[in-house]
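The complex is shown incomplete by one protein chain, all other protein chains being positioned as in the whole.
In this document, chain identifiers A, B and C correspond to the written order of the chains, with residue numbering beginning at 1 in each.
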Amino acid sequence: MIQKLTTLAASAVFLASTVAAQEVLAIKAGTVNLGTGQTPMENAVILIKDGRIEQIGTKIEVPWNARVIDASGKYVMPAWVQAHSFGGLDISNEAIQVTPFLSVMDSIDPVNSYFEGCRRAGIGIIHVMPGNACAIGGRGVVVRPFGKTPEQMAIIQEAGMKMSLEPSSGGRSKHVADLRRALDDAKAHMEDLARQKKEFEQDKANSATTEANFVIEDKIDPLKAPLVDVVVNKKTTAYLYIPRASDVPVAIDLYRDYQFKTVFVLGPECYKAAKLLKSAQDKWQIPMIIDSRLEVTERDPITGKETEVCTAKAYYDAGLIFALSATGESYSRRMHYVRNPSASSARSTRAQALPWWQVATCVRWGIPEEVAIAAFTTIPASILGMSDRIGTLEKGMDADLQILAAEPLEPESQVEKLIVQGEVIYDRSTDPRVKELSGIKTSAPEKNGK
Amino acid sequence: MNSTTSVLPLAVLACLTTIPAASAQSAPSTKLLIRAAKVHLDPQQSLDHPSLLLSGGKVAEVASRPDAKAKAPFAGQADKVLDFPDAVVTAGFVDAHMTLGDQSELSEPVESFTPELRASEAYDPFRKAWKQVARKGVTSAIYSPDDRNLAGGFACFVKPGNRKGSLGEAYLKLSLSHEMLNRQRRPTSLMGGVEYLRDRFDALQKTEVRARGRSLRALSKTIGGSHAVVISCREPNEIIAALDLVDSYGITAILVHADEAAELLPRIRRTGVSILLDPLSFSSSKKALDLPGKLAKAGVPFAFAGESDNKLTGSRLRHSMAIAVRHGIEASSALACVTTVPAALAGLGDRVGSLFKGRDADLCVWSGEPWNLSSRLLLVVRDGEVVYHAPSNDNTQDGDKTR
Amino acid sequence: MIMSRFPAPGAAVGFSRNLTAGLSLLFAVSSVSAQHSQGSIPKGWLKVPKKSSPAPKATKAPAKAKATRAEVEKLLTDANVVFVQASAVFNPGGANGRPEILEPGTGYAAFKSGKFLGVFDDPVAIQTALGDKAKAKLINFNKRASSSFVMPGIVDADSRWFKSSTELSDSSANMGTKAGESLETWQRGWRALVEQGGVTSVYVPASVSAQSAGPGAIVDLDLAAGPTPSKQSGAMRFQVASTKTRGTTLSREAVVRSLRGALDAAKKYGEAKDKWKKDLAEYKKKRKEFLAYYKKNPMKAAPKPKDAGTEASDASGRRGRRGFGRRRPRIPPEVLREIQEKIKNLPREQRQAEYMRLIREWLQKNGRRQNQTQEKKPETKPATAKGDGKKAPPRPKYPSKPKPNPTSEALLDVLANKATLRIEAHRAAEIEALLELVDEYGLKHVVLTGATEAWKAAKALRSSGVTVLLDPQRIGTTGFDTLPAHVASSAAKLSKAGVPVAFGSGGREAGSYLTLMAAEAVSAGMAPEQALKALTTNAAIASGADGCAGFVVFTKSPFESDARVLCIIDGSQVRYIDQQ
Partner (left out) sequence: MRAASLAVVGTLLGTTLLGPNARAQDRPILLTGAKVFTGQGQFKTGLSILIQNGKIAKIGAKVDAPVNAIKHELKDQFVTPGLIDANTALGLDSPTVNEESSEVTPQIRIVDAIDPDAWSFKHALSDGVTTAYVSPGERNVFGGLGVIVKTAGASLKDRVVREDAMLRMTLGSMPSAGNSPMRVAAPNMYYRRPTNRMGTIWEIRKAFYDADKARGSRQKKEISAATQVLINALDRKIKVRTTARQDQDIRTALRLANEFGIDIILDEATEAYYAMDYIVAAKIPVIAAPPSVMTGHEGERPQTDTIALLANAGVPVCIQTGLGLGALPLVREAAFAVRGGMNRQAALASITSVPAKILGIDDRVGTLADGKDADLVVWTRNPLSPSSRAVAVFVDGKLRSGNLDE
């Protein structure tokens, strides 16, 4: 049923979108938050052509042939950017520990309800990566949350390389050893090829070979190539998941030893090492993404006193620059109020899949609203290396924006429309489920999973 | 600060277990005279250069000499004289809640409510462990059913290592702590257990004496304070449940294992129960370490208890004493926690735990103060007979013997 | 700040050695100094030391230094010198290195940058006389405490602090795993160790549940700066049998095999590394010849065979011939893609197998063909056409590097006596077997842990000079029929037999009760000064540290339960621990 509904919704969208490509789209917005930090514009108009923002401002007259979306009284802001997520995959990890040659591209499932959820939550760009279970999980892909095929969804096909310090099987030192061995292999492989190249030149000089030339690229073992891009060519960024605070020093050592382009993805307990992370960021400008569990209940081992901590706030206080992420934790029947939680236990609820909720949590704990919002728009955009295209609403940028019923942190602010690259990919008025639930559809539908 | 003074009044009414006074029938005929540098008659009073005359298993005479040189009194009356020029004498330790022994013997797995059972039937005086306990200075113990039954049965008073059986019936053992929960029988939950007990106590009030079954008859002993009740409870909710029971049925109760008591001191104080603490160890939690001090402050009577059958059997009370002192308890209070208070709580205040004239001749002789772990145990006497005498030539405790 | 260390005997900056190093004339301990400065003692300068009972029996040596006023002045003008009022001082390396407890009753113990200089009678007079020339720090406790017991900071030689339990129980650890790599210095509650136990530094193992573990961490408990990992890397662990078999019989053979195996492996590994270096040189030489030869008579390109493979197969062909790296021919990405396509819809558990199967299949199909093409390659036969008689040298093979092996890597340091090794063994038989190994391989820095039956092997232990680390937590561990009821008493037995003993708590909070544990050993007959040594310098040795951190002052003999920590002295910093 789900699937049917989604495809139905999707196809409806495509009808709209295919047309949308050529014509000019004009949005008459009540309030526009440009996401650049300056004060929101009132009654602005946004002109969109070929998926990009052609003009944005208060006194712009709308071309006669433009398709107009009337969002007066509504709130318009950049779509959320999700720099790290493992939603939308059937199984997010391979069974082998080191699988750099895998790519999410091959397992992403366009009709997975995760993407529907993203549209409903106003997420415009998602960096889908393998899960945290493998030392080296494979390559991620940057997608927009709609399309019939992965190719249609994909924006960057070969994005970051996922690594994790979460020991899946066996102990953690074995895990770290596996990780390092893989990286060393790749390095050694390239050094070896370099040596051959050198020898080949010698041979040629001494006419000890009949080969015409020696091209290293041809000889790279394709199974190692992706890692070579990480540790040797430094083309690919590694997304390193750090589950516990005690892994932070390990991660930093890893970076010090290999100096690859890397992004730290911080587990709930890492806030304890905030100082350490801060110094690392100052030293090497390592970008950081906080995983979705923002509120942690910390239990003092000695007094048994329980204190609630907001990880984001801890990082903010430490002066760290970070991006937020929103992953729907798989539903677990675990109490929200734990009587004797383990030393530190993180709440995990579905709310964490919603960017507005994550941002609100930050604001509730005292982080300025613009900082929190930036942590879900501009910063992830720059982490993905797309700050020239997404994250803000400016002339020439991709037209990725959401139209909200009210200010983003108000409870009423449902996402009314989500526009990505100039195409309306979500419209609440045509959302089949909302229809069904708010009784617009009269006949009670049959349920899934029964 | 010192707990004992406020203890004793309470303790006296705490529990008058029916202990037959005449248990010294087979006491040794030899009269023993012990001289030392110092004796703690009880934690408050001590004598310098005392000489104690033990006869008929009791302390016959206690007197102090002006100094070590002076001629000791009643040297003539003694058959045997033991001299410890610079040693300290204390009463033998009392363990008010000992579940030593074959664990399967101390609870009935099928039924959870078994007040009619008696620990005395499970007591095996010939166990090696008892001998070891005695050799470490623990000369009296209450042998109790363990925590795995809602109502485990009645405990008994024993003197470790004297190859006699029980010397009398002590308190009834109840348990609300998680050990009692067993997914194979009623109850499986705390509230279930509480409900079960209430049901029984109510039944006690409903049914007239002649109609009562064995278990009810046993239970009835606890009404009107003839027998005390020892309730095992760890978590705050268990403690509260216990206190509620005590309040609603007017039983005299002692809580055991109540490490979480700190939060509930006022309530405990109001209900007027005493507490038996688990022995402290080097790895005890901070909560456990702080509790003695808090109890002493609040004037709640407490003692250390529970020489369980493990590596440290016999020395756990002494460890607790030392650690409590290191953690700020007065030395005298600490000593009280293993001698007079447990004795009083067990209703044996007039027999053991102190060395006044007429008390049982249970004593230990230490090379220094007993709460310093650096001081050696030189001599242990139980009912007037020497059960341990440290070999004088080499000064190691010979481990192989104490096994 | 890094605490100044109280050097352990035999360590690089050994205490006993410093005795003779220049300052000797000031020392209470060496009889030489006594004679030396005989004449010049003012009247009534030196008091007779008074003995205090009970317990610590002081050594024969006079409690106080015979020192001229001039010398005391010299000390007083030295800014690095600290005088601490002391009614008793423990000095781990006294007369010819024996530990001693000096009990002057009144007087001042002098230290210079962590070195004990002796106990002096009241230098206050002289200080006042000197006026502002006096730089040295003078600490007295008149207001705070009637008596004071000064000793080096206690070392917990086996602590569980500053590591998450998940790491301590990391079963996959090996000797490459370093404790220092992931210390959780942000843990709370450690202050109790200092304030109640007088512990100033702890040793943290890298892992306790793996068969072997790399260097532990030595962390100084600095009240001001918090826990500061010290530069030196702590001892490594090696367990001759898994803890599970502790209770059961453990055959001598098994013991010898497991450790000898590891050591031999390490040796072999070392050799392999050297060989690889040699081979490399050899290879260079060979290549020179090879090149030289073909310079004279160039290699001829033979006519391409008809079924010359594709570019890819050529490449693989060449690689096959050169014979380096993986022999797997190149798998074009598009093939991988379609394989992944194939396995995509399989259930998770089947995927890997299927993936490998397809790869293998493809290799069998394509790999062989390439080898054939490679056979046909003409340049494989040396071109001896140009007849100057000499046979063409074969293309030299690049030597393969030995696989890195962290355990052996670490054990090499041990074999070179650069690192301390902790060996856990329990039965007497094991221990003796181990000791044989130890001197067979000439290991200098070995510490025996577990050591349940060590007291039985005391003689052997003494001669080997191995330090025994006892964990009083495990007092009276049963499971061995012939076991002393007390680790305390086995400690006593060992130290009586002259075996160096060290204590470690084997826990977290337990660390603050190390002195009580030692007291227990004393009651079992261990000499007090030995017990103190076991808490300080021996513990330092057992952790691979070069000494204890700073000094701790107790209100009375630390063996007494109501003794409190009065203050901690690190360098010339003094931190009072408030007594309510």
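Brief remarks on what is shown
Just so we're on the same page, a residue touches a chain if its C-beta (ideal position, glycine included) is under 8 Å from a C-beta of that chain, and two chains touch if they have at least 3 such contacts.
Treat the numbers as computed from the prediction; the structure is a model and nothing was measured.
One chain is not depicted; across the entire complex it touches A, B. Note that of A:271, A:316 or A:357, the residue touching the chain absent from this view is A:357.
Annotation: of B:47, B:138 or B:190, B:190 touches the absent chain (contact as defined above). Mapped onto subunit A, contacts with the missing chain fall at residues 2, 113, 116-117, 120, 297, 305-306, 308, 331-340, 347-351, 356-357, 360-361, 363-364, 369, 409-414, 433-434, 437-439, 444, 447-449. In the full complex, subunit B touches the omitted chain through residues 5-6, 9, 183-192, 194-195, 199, 235-237, 240-241, 244, 263-267, 269, 297-299.
By our rule, only the chains that are shown with their structure count from here on.
Placing every chain at the mean of its C-alpha atoms, the farthest one from subunit A is found to be B. Subunit A and subunit C, compared by their mean Cα positions, are separated by 44 Å. Looking at subunit C, residues 189 sit in touch with two or more other chains. Within subunit B, the positions touching two or more other chains are listed as 285-286.
In the complex of the two chains, the subunit B residues touching subunit C come out as 86, 132, 282-286, 311-312, 321-323, 325-328, 331, 367-369, 371-377, 394-400, 402-403. Taken together, the subunit C residues at the contact with subunit B in this complex read 53-55, 189, 192, 196, 472-478, 482-486, 488-490, 492-493, 496, 505, 507-510, 513, 516-517, 519-520, 522-525, 528, 557, 559-563, 580.
Residue ranges of subunit C in contact with subunit A, taken from their complex: 163-164, 166-167, 170-174, 176-177, 181-184, 186, 188-189, 207, 210, 287, 290-295, 298-302, 311-312, 315, 318-319, 322, 324-326, 328, 330-333, 336-337, 340-341, 344, 348-349, 351-352, 379, 398, 406.
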